[in-house]
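Dropping the structure in here first, questions after.
Only one protein chain is missing; all other protein chains are in place.
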Amino acid sequence: MKPQVVLSGVAKSYGETPAVADLSLEVGDGEVFCLLGPSGCGKSTTLRLIAGLEAPDAGSIEIGGTPVAGGGTWLPPEERKVGIVFQDYALFPHMRVRENVAFGLRGWSRRDARRRVDEVLELVGLYGMEERYPHELSSGQQQRVAIARALAPEPEVLLLDEPFSNLDLDLRRRIRQDIRRILREAGITAIFVTHDQEEAFYIADRLGVMRRGRLWQVGTPEEVFHTPATPFVARFVGTADFLRGVVRDGRVRTALGEFEVHGEFPEGAEVEVMVRPEYIEIEAEGAAEAVVVERTFLGGHYLYTLRLLSGERVRCLQHHDVTLEAGTRVRLRLRASHTPVVFPRSTN
Amino acid sequence: MLRGAAGILPLFIFLLVALPVLKVLAEVAVPSLETWRSLGPLLPLMLRNTLLLLLGVGAGSFLLGVSLAWLTAAYRFPGSRYFEVLLILPLAVPTYVLGYVYMATFDYAGPFSTAARQLLGITLPEIRSGYGAVAVMSLVLYPYVYVMARAGFRQLSRASMDVCRVMGYTGLETLIKVALPLSRPAVAAGMALVMMEALTDFATVRFFNFPTLSEGIIRVWYGRMNLQAAMELAGLLLLFALAVVSVEHRLRGRAQYFQTGGGMEKKHLRGTRGAAAAFFCTSVLFLAFLLPVLQLTLWALEETSAPSTSLEMYLQLLSRSLSLAVAAALVCVLLATVLAGVLQLGGSRIMRRLAGLSTMGYAVPGAAVGVGALSVLSSFDRWLNSLLEGTLGFTPGLLATGTVLGLIYAYTVKFMTIAYSAVDSSMSRITPSITGAARSLGARPLEVVTRIQAPMAVPGIAAGAVLVFVDVMKELPITLILRPFGYDTLAVWVWQMAAESMWGGAALPALTIVLAGVIPVAYIIRRGV
Partner (left out) sequence: MKEMRRALAVLAGFLLLVTAGCLTVEQKPAEEEGVAEAREKGVVYVYSARHYGQMEPVFEEFMKETGIEVRFTFGKDAEIRERLKAEGRFTPADVYIAVDAGNLWLAAQEGLLQPVESEVLERNIPANFRDPENRWFGLTMRVRTLVYNTERVSPEELSTYEDLADPRWKDRLCLRPSTKVYTQSLVSSLIAAHGEDKAEEIVRGWVENNPRFIDSDTRIIETVAAGGCDVGVVMHYYLARLLDRNPDLPVRIFWANQEDRGVHVNIVGAGVTRYAKNRDEAVKLIEWLSSEKGQRLFADGNFEYPINPEVEPHPLVKGWGEFRIDPINVAEYGRLQAKAIHLMERAGYR
């Protein structure tokens, strides 16, 4: 895949606070990429840097093979062929849907513009609503108008900043299906921002996890979920528990049993082993003994919190037909298919 | 037992304040063709001029106010931080003061036109004309639009502005297509204030030979003492004011655009563009504020050698203006506090409606308030005198129209609004839960008043008093119509001296008025432009 958006060593601070620091990233043509991270980590700033709404302090940015920022070049936002969709949609309340969508179609002939507006409204499923005002639309429809407006000038890259956060949960689920379809149909490169990992997994081809202005890991959803690069990524993407362990003979010993270690750890090294609730099975033959502490009902599943003999706690996901009361003694083991991820023991 | 009295109070205040306006309205409802005919060809001329003035001053203030607001809100250029604040200053200069200074400096014999003729060989356009009146009023009234437009622009969301940038809109296009339409309610409110002021002014248009309805009222009342004709004209004037109010209501529109704000990211204007922006702001500031203040100071200094207004005279004028302003401020604030307080205790819908109506005086041009009040008061005087003469065999004389009481009454009619909105905004923050919290924390009722309610209400009351005070200091038409015989104030003196071309004699009083006008401007600045 040839890269469509390339950021190399990009940095941006507001006064003292670095919002983005030394960020490098490649997003392929037609790819849907997601920036995931906690609030204030610099996701929006990254989007604004790509859009040209901010200028980087250091590093460079390329779009479609053309340098747009850094190294002495500067292309203003309107020449970058990017579209942007904001969290609050930023629809113009005094314009009808048609006018909003046509807002970026400057220099288009009246006929072409009209056709294009019809086309994108068709794409987002709002055909027939072009004469309405934004306040006459539901929030899901407003959101799609915002996308149509961004898509109308045929940008090469579409940037979406938390496009779903204003919607309720049910609507979110439906809309993101639509968005996935729309983005794929439009064949456009899209970078979108969220702090909801479920959403990221659902839509993204690849995702990047950010924290404190840095990108900590980039990969497919599966890669990031199963082989997180740091304990932070592990915790932020999905649920994770950590067990103390010691490396002996290329294997690590934990309260849950002994496993193989991948990676370079010296003999006797103290490590942390990440386990996810999905990895743990309750089994009579299990290697470790544990007591049920708490049961949380999740609908299709129960999430059990268990105390190991070492006093450490782990969580474990069980089908809803496995009901255990608090205090029950059980035996646990790690699913065979999973090699646990091992990190050096953090100092804190 | 308090309920009965409290229930009557708003009604009483309403009647007091609304009577003059109603009387003028009645005049419109039953127009006297005879009187109109007696005004002859003057009437169509006044109607035409009033309309032209409204349109002209509206357009002028709109252009100045919006362009300056946009310039300082969307761009950074040399001095822009200071201009942001300073550009409100012209608000401190009453229209008739700038009118007088311009008449003296820009008419044919004035120093600027003379210099232009002698140095540049060009003849400046005639200042004594409708154009002159429009220019002068736009220069001092644009800050209403400026302040409101800035408030509107501040509400624009950052995302809206970013959309424009990504789509490649220039600053001007963004202003016209997005910022202005979204700020429409705010700008419309500013424009309405401008037009009210333009309707109220009679002195500038008199200076510049551009008779409007306000000028006509003063002309027939002050010149011919024809109250009947003055009332008819006041009725027409009121119709204009109502038209302005209703157009503003329209423009405000159904849709209240809610934007989250925080939007403007200022763009740097460099080089000639930056210099041009700074030059534009400087010019406006110079023409509307520095020039008059400098010229007045100069005249005032020249006067010290051969004063045409003696110091005793000045001090007398000052003390009269001050005492009228303080008295009116106290009355307004007192009534406003009572009104707001009673409504806090819980008033019916009708009472609230009445309170709203009690404060409509501000939308009525000064000259109309003046003759309306005069008409009410002279009926009152006649009634009182015949009553007392019949019962006690004694007549008190012209208690209302012959003393400052009538004047203070008319000021109250006009300026109650300002006091009420200031007082109400701070009183409405004293919610039952706040007093409840204080009580539950052990405060006794008296303590609740002294430690909670009074401290919370005082800033609003003080602000209301100061605003009324300043408005009265510079008020001209009402003062002229209702002042007791021979009772000149600073504003009246400025007008009379200026009309006699005694520029120097008017200078110090005019400067004093401008100085007083700076007080509320400073207040606006403190609250953030």
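As written, the chains take the letters A and B, and residue 1 is the first residue of each chain.
Heads up, the rule we're going with is that a contact is a pair of C-beta atoms (placed from the backbone, for glycine too) under 8 Å apart; a residue touches a chain by one contact, two chains touch by 3 or more.
Here the structure is a predicted model, which means the values were calculated and not measured.
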Please identify which of the visible chains the hidden chain touches across the whole complex.
-> B
The one of B:L33, B:A109, B:I122 or B:L446 in touch with the missing chain is B:A109
Where the complex has a chain not shown, which of B:P20, B:P143, B:G190 or B:P211 is the residue touching it?
-> B:P211
Candidates B:M225, B:L392 or B:L446 - the one touching the absent chain = B:M225
Which of B:A26, B:V458 or B:L515 sits in contact with the chain that's absent?
-> B:V458
Identified contact with the non-displayed chain, of B:V17, B:A149, B:A327 or B:V342 = B:A327
Spell out, residue by residue, where the missing chain touches chain B.
-> 40-42, 107-109, 114, 126, 128, 206-207, 209, 211, 219, 222-225, 319-320, 322-323, 325-327, 330, 378, 395, 397-398, 401-404, 458-459, 462-463, 465-466, 469, 484-487, 499-502, 526
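Rule of thumb we're sticking to: only the chains that are shown with their structure count from here on.
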Centre-of-Cα separation between chain B and chain A, whole angstrom | 56
Under the touch definition given earlier, write down the residues of chain A that touch chain B in their complex.
-> 48, 51-53, 76-79, 82-84, 86-90, 92-94, 103-104, 106, 133, 135, 149, 153
Chain A contact footprint on chain B (complex, rising order) | 157, 159-160, 162-163, 165-169, 177-178, 181-182, 184, 255, 257-258, 260, 265
